[in-house]
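Notes follow the structure.
Showing subunit A:
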Amino acid sequence: MSIDWPRIGYAALTLFIVINYGMIMTALVRKIGARVSGRYGIRIYQNYIDLVKNIALRSKITHGVMYYLGPVFRLTGGVGLLLFVPTIYGSAMWSNFSFAGDLVLALYFVFFGTLGMALGAAESGHPYSAIGITRGLSQVTVAELPLALAVFAISLQYQTLNITDIVAAQQGGIFNWTLFTNPVATLAALFAFVGTMMRSPFDVVIAPQEIPIGPPTEYHSSYLALMQTNRVLFPIAKTVIYMNLFFGGATNWFEFAIKVFAIYMISVLVGVVHPRFRVEQSITFFLKWGLPVGVLAILLV
Partner candidate 1 sequence: MMQAIYDRLKDRFQLGALDVRSRKGLAFVDLRREFLRPVLTELRDVEGFTHLILLTAVDWIEDERFQLTYLLNNRQKNLDLGLRLRLDRNLAIGETIHDLWPTAATYQRELREMFGIAFPGSPRVDEEFILEGWTDMPPYRRDFDTLAYSQQTHADREGRETSDPREFMKQILYPKD
Partner candidate 2 sequence: MKHMDPNFRKDTKTEFPQREELKPRKVTTPDGQVIDIEPLQDYFCQEPPKVHQKSYFKIVEDFYNWCRAESLWILAFGTGCGAIEMRPLMTPRFDAYRYGIQWRATPRQANLLMISGYLSVKTLKRAIRTYEQMQGPKYVVGLGSCTINGGMYWDSYNTIKKLEEYLPVDLYIAGCMPRPEALLAGFMELKKKIKAGNAEGANKYAEKFDWYKANQKAVIKDWDMPDYNW
């Protein structure tokens, strides 16, 4: 098997663009949040400084191999999610490693990071980590249910498991988007979207005011830097999937930037106006509202 060097180069470039985009965008979102509450907010390049600062810490301690691998798995989840999904539709350069069954793989990758993190944080032996993981995993699991059902619904609708084909079917006008052809499935998926973006009202797991910031309690310096990178990469990668599945994908980087920002703002807007749910409340919420909509989506197809 020959190695396709240009493709790897483009994949690396995709990663680079998306990480920088994510850095700026998350800072921008925080700035918007600050302006809403009447503050000036963080500097737009603050994320970069924090990242370098964390890498530049002089001492770091480890709790064993799994502890070390936790952030690595987490980042692998984000990178894998991004690279196995076509970022820009219709472009050979930016389709990266997408293939016939990539939708299933993407679903798997959404969960992969959390699981890796669970293993790593558990090894740190900090009780808060263990509690944080339990809460995080149960919330993510139940939030993913509507998404899985929505994905089944649209894969039945389009008769394919290939994201590129799904995007292709949505081309040619805004009313070909799944958003309009299958609004129930979109709604179900948006439940999951808001639930897994780790923003209010579903961010009790990593909230500093709760059990101190949950799973990453023990992580510092370069470990934390890896997780910070993932924190900006992963939401974008996830948003890309939603964009591809429900909002017609993107045909160039400009459209990509606008759409991702718009979709991301859904969770931000929900978060700004809603207080935090407790874990059991959010689980009840997803089982009561998210799951029936997902089931309905399948029945309607």
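Regarding candidate selection, all candidates are chains of the complex that A comes from, given by their letters.
As a convention for this text, a contact is a pair of C-beta atoms (placed from the backbone, for glycine too) under 8 Å apart; a residue touches a chain by one contact, two chains touch by 3 or more; residues count from 1.
Note that the structure is predicted; figures quoted are calculated from it, not measured.
> Only one of these touches subunit A in the complex, so go through 1 or 2 and give me its number.
2
> Provide the residue numbers of subunit A that touch candidate 2 in the complex, in ascending order.
Counting only subunit A, the residues touching candidate 2 are 34, 37-43, 46, 49-50, 52-53, 56-61, 63, 208-209, 212-213, 216-221, 224.
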